[in-house]
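The complex is shown incomplete by one protein chain, all other protein chains being positioned as in the whole.
Going in written order, the chains are labelled A, B and C, and every chain counts its residues from 1.
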Amino acid sequence: MKKLINDPADVVSEALRGLVAAHPEQVRVDLENRIVYRKDAPRAGKVGLISGGGSGHEPMHGGFVGLGMLDAACAGEVFTSPVPDQMMAATKEVDAGAGVLHIVKNYTGDVMNFEMAAEMAAAEAGTEVQSVVTNDDVAVQDSLYTAGRRGVGVTVLLEKLVGAAAEEGRPLQEIADLARRVNDNGRSMGMALTSCTVPAAGKPTFELAENEMEVGIGIHGEPGRQRLPMAPAKEIAALLVDPVVSDLPYRQGDSVIAFVNGMGGTPLIELYLMYNEVRQLLDSAGITVARSLVGNYITSLEMAGCSVTLLKVDDDLVRLWDAPVNTPGLRWGA
Amino acid sequence: MKKLINDPADVVSEALRGLVAAHPEQVRVDLENRIVYRKDAPRAGKVGLISGGGSGHEPMHGGFVGLGMLDAACAGEVFTSPVPDQMMAATKEVDAGAGVLHIVKNYTGDVMNFEMAAEMAAAEAGTEVQSVVTNDDVAVQDSLYTAGRRGVGVTVLLEKLVGAAAEEGRPLQEIADLARRVNDNGRSMGMALTSCTVPAAGKPTFELAENEMEVGIGIHGEPGRQRLPMAPAKEIAALLVDPVVSDLPYRQGDSVIAFVNGMGGTPLIELYLMYNEVRQLLDSAGITVARSLVGNYITSLEMAGCSVTLLKVDDDLVRLWDAPVNTPGLRWGA
Amino acid sequence: MGVDTFESWLRDLASTLHDNAAYLTELDSAIGDADHGSNMDRGFQAVVAVLDETTFAAPDEMLKKAGMTLVSKVGGASGPLYGTFFLRFGTALTGAEITPASLGEALKAGVGGILQRGKPELGDKTMYDAWAPALAAYDEAVAGGSDVHGALVAAAEAAAKGRDATVPLVARKGRASYLGERSAGHQDPGATSTTLVLESAARTLG
Partner (left out) sequence: MGVDTFESWLRDLASTLHDNAAYLTELDSAIGDADHGSNMDRGFQAVVAVLDETTFAAPDEMLKKAGMTLVSKVGGASGPLYGTFFLRFGTALTGAEITPASLGEALKAGVGGILQRGKPELGDKTMYDAWAPALAAYDEAVAGGSDVHGALVAAAEAAAKGRDATVPLVARKGRASYLGERSAGHQDPGATSTTLVLESAARTLG
């Protein structure tokens, strides 16, 4: 394992120190609880937005804290959901009386830990908490009898959109409904060229040969649904876009935000090249790209690979997308 | 070689297509000449800023085109400087009568090709062209008898600062002087954990064992000055910061922009961790960090590793740094 | 069976999990996210730190505190699941005389917490596939006149069988479920740690 780290046990807290040192105008950090707060949280009258999850997905979530996005992000160990104490502390801190929304990616651990926190916060502080669980990964069959689909790329778009809505002072119920609507209209699919190494594990989670790729991966360095022979970008784009488009389904005439995300180790030149392929597929399907996002936003440590997320949008969502955002990881109009 | 590409010969043009598809509000692209233009270039009365170089360093330079930064960027093949025809076409296109500044990184190929373009543009169109050559890499001994130091991280900061100054309508000579002053006050040093693979070459430029790192690398996947045993982040930070600080030298009480740059394959969690280390070293040297930048901005394909750049700043430079910028790769205040 | 006995269990378990951390993470690499060993180790090191600095008057207090510590320190799926197990296990022992039967009830209460949080069903390829046969074996042993030690030995053996039986299963819960058919052929990490929990209990309790 070669990484720019010291002791694997200190990776998360040292990275949080670096984050706040680099972005002192946007965020402050509770190092003991490993919570990144918006510098000026709580904001009177505003619904507090909290997310969190295992670390290793940077800039998500700590890099999405700030104006127009999250009020707090709880950082777990690498690939391990944070503990209820963190979410409870964050919930109490960002509640300005308008209630708090928990944005939770659908993983058993995340769901359970956030649930416990919400129960505890309601019991202890009387805070009104709603939760939205994202589950946009079409690689996984959705079913009542399983853990269901994973929450992946849509989480980033949701945090931006719902963040903009919360900034407008909309009430908790409306914010929660919007969040669910966004999740319902988004789908994702990812692939990997390489595995990644959890610092505490010290070696790659899986091995891939030089001529192989994993398709249908999540964001935790896990193997995917299928191991396939390596293919050109054009074919990989189709492998990702086709199941996404046919799942919702997205139809001719739909307007979408198209998001090509890097898994952490893939350089931007390849992501733009992939976006070019994705765009051609959407064009020929008659799907209009209203807005796009290309880059490393929800990552899996140093894994090479990418994911494609589509989110069906109307004018209201596009307006929320365009609203100012000022976070370490996403910034415009401010 | 596993990359998200089609034919290696098409990597650059396909990535440019993706860039413009993803950022239609900021840039337009001349695909034949492989030039990324600011959407609304030329801007009347404004000095035109042009940079360019080999591809593989994304977001530099194409991602730094837009309001408050470059007017045009010429993209060469991967790690190969662009040809004079490109710079000449760009020079003619962005000249609005106020002249054009060429921002050139100090590599023999880049310098020669830009020089030929400047000669040709002056002869053909009478355009007034000045050039600034960046050479901030302290890994390389500066000398009249050699190719001199490489231009690396300072180039990014310079494009931002000089871009802001050009936006204010300052004249060419002032812009060129400012650019030289920025270059003179900046120093960088980089290291690699892995090599990278030039698509057309098809295999890694060099091999590094699991317990080795290269120190004193540039941004072209080249081996560095020294191969050293792998070390903790704290020691690596000192290996980079110490030669940078002692070169200018930066002294107690100096104010700097501190820039921790990823080489492309290193995830953000490690870059923030490195920034934490760099910051501690600067703090104990009594050097004040006025502004910071952490992320993948001047990369070497999928190489893992990082570089540290310091730039000594005064209030005027900080003001230029804070000025609005709206490019695919760097954006704030707009 | 007093505080000391339960403390020796928790300490034995902590060192067992520490020794098996790499192995559990290895299992989690194949069908999960390569952290189950570090999760359990981190949690039980925190439990040991609590034991070092606190004197407990009764086993239930100690076990509840261990549960809360796991909830607060582990995260992931295993944090709430094992945390709730120990919380409920301790709570069930409050005020009760510790007999083979009451310990069995307490185990059942703990596993009830796992069921409530994780909603696993038998055959989902989770830790419940070790817990469920263990509970049944414990009860059967007690019904047959076994003491705590004997019943725990039976439970641990049943857990080990349940653990082994997870190998061919296609996971329906937890991260392994994302792999679909590819999850078959791998042993569930949580069922493995559950077996370690019960083997340690059999070594130290009763």
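The working rule: contacts are C-beta pairs under 8 Å (C-beta built on N, C-alpha and C of every residue); 3 or more make two chains touch, one makes a residue touch a chain.
Nothing here was measured: the structure is a model prediction, and the numbers come from that model.
Peer 1: Determine which of the presented chains are touched by the chain that is not presented, and list them.
Peer 2: B
Peer 1: From the list B:A15, B:L101, B:A139 or B:L208, pick the residue that touches the absent chain.
Peer 2: Going through B:A15, B:L101, B:A139 or B:L208 one by one, B:A139 is the residue touching the chain not shown.
Peer 1: Looking at B:G218, B:G262 or B:G305, which makes contact with the chain not pictured?
Peer 2: B:G218
Peer 1: Which residue numbers on chain B touch the omitted chain?
Peer 2: Its contact residues with the unshown chain are 54, 76-85, 107-109, 112-113, 116, 137, 139-141, 145-147, 150, 198, 200-201, 205-206, 218, 220-225.
The definition used in the following text is that only the chains that are shown with their structure count from here on.
Peer 1: Specify the contact topology among the chains shown, as one of line, ring, star, complete or other.
Peer 2: line
Peer 1: I'd like the Å distance between the centres of chain A and chain B, where a centre is the mean of that chain's Cα atoms.
Peer 2: Result: the chain centres lie 29 Å from each other.
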